[in-house]
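There's a structure below that I have some questions on.
Removed: one protein chain of the complex. Kept in place: all other protein chains.
Chain IDs A and B follow the sequence of writing; residue 1 opens each chain.
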Amino acid sequence: MSNTQTQILMIGIAYAVLSAAAAHAADSTTIPDFSSNGVGWRVAGNVDNTGLAEVPEDPGNGYISHHPDWPYAQNVVNRVGDFTNPNLKPWAAGVLEERARKVMAGGIPFIPNSRCWPGGVPGMHFFPASVFYLQNEDQVWILNNRGEVRRVFMNVPHSEGPGYSWYGESIGHYEGGDTLVIDTMGQDDKGPIDRYNTPHTRQLHVVERHTLDAERMNVRVVATMVDPGAFKVPLKGMINYGWSTVRGSPEPAKWEEYVCNENSDEYFIPEEELVPVPSATRRDF
Amino acid sequence: MKSVKLAHMARPASAMSGRVLVAVGVLAMSAYSWSYPALAQNEGTGGSFEFFVPGEGQDIGGIYWLKSYSAAIQTVDGGVPPYTPEALAIYEEKRARIEASAEIIEEDQARGLCTPDGVPRVLQSPYPFEIVQTQGQIHFLYEINKIIRLVTMDEPLPDDDTLEIFPWYSGHSVGHWEGDTLVVETGGFKNYTFLDNLGAPHGYGLRVTERYRKISDGNELEVVVDIHDPGVFTEDWSARFVYDLRPDLRMMDWNCGEVHRDISQVPGVVIPE
Partner (left out) sequence: MNIKTIMFGGVALALCGAATAVYAHHSYAMFDESTKQTLEGVVTEFQWTNPHGWIHVEVPDAQGETVVWSIESGAPAGMARQGWRPTTIGPGDEIEITFHPLRNGNPGGSYMSVTLPDGTVMGNPELD
């Protein structure tokens, strides 16, 4: 071999070795680091404010979007859910239609995050908030600055009869060196699965894949929602997280306490048109 | 307690372009921003997350539940906090109304709207809480009212201006270890909170220092909390709370006004009729 050829060969071998090393470092034993350097993950790049976006490699997957005659436009057209979506069972389509018609007639839609209600799964992931992941060997905590906390128990099966709660019971494991897979059951039937208040039952079973990109600056959350009581097929949607700024601040969002209930009085809208914020009148203790 | 009235800041000359106005806004904004530490970041791509390992004697992660509840906060000697006469009158007025009925009084946002209890009131909560330690920070996750307190480790508190302009219900917290004791300093509280469950008042100048330590062979957690609030108290004073470590528990979700965990077995808790 000539010197040049040897050099090329050596470079080629070196490249192959380094690639293999990099591939090995990102293999299935690697645990993805969602800690985002103290910066809060925020929803980025969802185009039309539906809450969920189409999964690129799985288009036409049936998440509920806006009614075709009522394209959502902020401050102009309120959210009207597509009750004609063929993936909804008749009773669910009926409930969604009732909610939609109220808005079409000039009513104010119920927006859970505006009225300080819990988001549940996957709801809390499309609420406007800064999201943080905490990881230890037994658990992952996903929390946001609205006070919502999800606890994911790692590498264990679901318990018998976890009951029903706002966030259900989540179990998880890591895959492929870059993905956190979460399986959630036991949510009550009141939480939002999209921004149109599409109804669901307690049978809702959500599987999410949270995939961290190589630069650790984006998380792609793909949620598959199975509910044989409400949907004919699994609904699937995507939420993108990135590092983005908040309210004109030049810096990516860090932890900042946000207490929804402190500013939930709507002085300009008649009280009877709004769903009340969660509140209490009698002491528990 | 009002601060000195401030004259409005000089407005930019109207000849400035929109871009420059934004830049001025940005500069002004950073005067009010604070920075949390750059947390350890794994180098390069493919870096694996490494679980945080606490130092020797510094493992306080877990779920805890108060051993004994008292609606009124007491000093470590079991006495009434050293209120000024004016503050004591405010306390006694609220206390009378709260004790008279199970109906939540309008000023008690923490019970009526489930806004965060503030500190030290949250420390006497009869519902469990969880401590999660990760690199450079410690999270206190309370079951009651979905309260989350972030303690940033080994950084100074934000400056007084920041604490005044951005008060939080739970205040801003920073921490450091002194041997086996976690010291948490908190300031910048909103004034909608009480110091205890009977309406104990505080002022904007409230500063709280908590000292956490595992005791009883690691089965209990103790916190001694120093209260500094000149103008409301005649001197600084301390309270103490003790919690059982409860690895058998799972934290529960919370939504205001709904039925929550049964706390009737917590000593000192009286469930209203």
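The rule is simple: contacts are C-beta pairs under 8 Å (C-beta built on N, C-alpha and C of every residue); 3 or more make two chains touch, one makes a residue touch a chain.
In this text, all values refer to a predicted model and were calculated from it rather than measured experimentally.
Enquirer: For the chain that's not shown, point to the residue among A:73, A:156, A:214 or A:233 touching it.
Expert: A:73
Enquirer: Would you indicate which residue among A:94, A:107 or A:276 is in contact with the undisplayed chain?
Expert: A:107
Enquirer: Going by the touch rule given at the top, which residues of subunit B touch the chain that is not shown?
Expert: So the residues of subunit B touching the missing chain come out as 1-3, 5-9, 11, 14, 25, 28-29, 32, 164-167, 190-191, 204.
Enquirer: List every residue of subunit A that touches the chain not included in the displayed model.
Expert: Residues 69-71, 73-78, 103-109, 111, 114, 247, 249, 258, 262-263, 265-269 of subunit A touch the chain that is not shown.
Here is the rule we go by: only the chains that are shown with their structure count from here on.
Enquirer: Can you name the residues of subunit A that touch subunit B in the complex?
Expert: 22, 25-26, 29-35, 37-38, 117-118, 134-137, 141, 143, 145-149, 151, 165-167, 177, 214-216, 248-251, 254-257, 259, 261-262, 264, 277-285
Enquirer: Subunit A touches which residues of subunit B in the complex?
Expert: 25-26, 29-30, 33, 36-39, 41-42, 45-49, 51-52, 61, 69, 71, 102-104, 109, 111-116, 126, 132, 134-137, 139, 141, 145-148, 150, 166, 168-170, 192, 197, 250-253, 255-258, 260, 263, 269-272
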